[in-house]
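Omission of a single protein chain aside, the complex is shown with its protein chains in their original locations.
Up next is subunit A:
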Amino acid sequence: MEMTQAILLTVATAATPLLIAAIGELVVERSGVLNLGVEGMMIMGAVTAFAVAQLTGSAWLGMFAAILAGAAFSALFGFLTLTLVTNQVASGLALTILGLGASAMIGESFVGLPGVRLEPIHIPYLTELPLVGRFLFGQDPIFYLSILLVAGVAWFLFRTRAGLTLRAIGDNHGSAHALGVHVIRTRYLAVLFGGACAGLAGAQLSLVYVPQWVENMTAGRGWIALALVVFASWRPWRVLIGAYLFGAVTIGQLHTQALGFGLPSQFLSSLPYLATILVLVLISRNRRLTMMNTPTSLGKPFVPDR
C-alpha cells in the first residue's frame, strides 16, 4: 500500500513540470502565438532557480526568480515576434538554442554543488492519513500550484471576458482588431504568462525533482509539453490527463526496466511517448471538436493596417 503511494508521488513529480509548461504554452497558443522556445525558457528557469536558491539559501526565492527569468526570456521572444514580426517558428527555435547555451554558461560554477530543496508541506493529521495522505496533503508547493493553474486557466479561458477575448484573438486576429481588441498587448501578456509557467516548470526540476544543477537537465521536457498541448487539442483538463499519463508510463517503464522482462530498453523508453499520443489521439478523435478548439491564427504574424 505504501508502495502505491510512493509510485503515485513519483508520477506526480514527473508529471508536474510537463503540466506547468504545457498549461502556459496552451494559453500562448490559444492567443494565436506559437512559441517553440518552451525548452529554452524552462532550462533558464531551472538554472535561475538553482543559482538563486544556492546563493540565498531560500528555495522560495529561487522559485520566484525562476518565474521572473522565464517571463523575461519570453519577453525577448515577444519583442521579436510581436513587435518586430519575425517568424515565430524560427524565433522559438532560436530561443531554445539560446536558453540551452546561456544556462550552461550561467550554471557552470554550480555544477556538483548541493541544491536547496523546496520542502513538501506538512499538515498535522491530514498528511499522516493512510493511503492518500501524502499524495493529497504532503507534496511540494509547486504540485498544488500546478493543479491550481489548470483550474485557473480553464476558468479564465471559458468563463471570463478576458479569456473570451484571448480565444477570439487566436481564432481570428483580424476580426479581433476590427472590434477594437488590443491584439498585440493581449499576446504579450499571454507570452509572458507562458514564459513564467515555463520558468516555474524549470524551477520544479532543479528544486524538487532533482535538487541539483546538471547541464541540459530539462532533457526535452519542453518539447513534450509542446506536443501535449496539441494532442490535448488546446483544452486545459486534457493537458492534465496527458501530463499524468506521460508521467505514469515513464515511471512504469523505469520499474519494468529494473525488473527486467527482457524487453529492449529502447522500446520501453519510447512507451511514454507512444502511450500518451495514443490516448490523446483517442480522446480527441472527434475531428470537429478538435478543429473548433484549434486556434485558427496560430503562428500567423499580425500586422495591424494603419
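Before moving on, here are some points about what is shown:
Operating definition for what follows: a contact is a pair of C-beta atoms (placed from the backbone, for glycine too) under 8 Å apart; a residue touches a chain by one contact, two chains touch by 3 or more; residues count from 1.
The criterion applied here is as follows: contacts and distances are computed from a predicted model.
The subunit not displayed here is recorded in UniProt as "ABC transporter", chosen from "Fe-S cluster assembly protein SufB", "Ethanolamine ammonia-lyase small subunit", "Phosphate import ATP-binding protein PstB 2" or "ABC transporter".
In the complete complex, the hidden chain is touched by one of A:61, A:75, A:106 or A:181, namely A:181.
For the chain left out of this panel, the touching residue among A:5, A:86 or A:165 is A:165.
The chain not displayed touches subunit A at residues 159-161, 164-165, 167-168, 171-172, 174-181, 287-288, 291-294, 296, 305-306.
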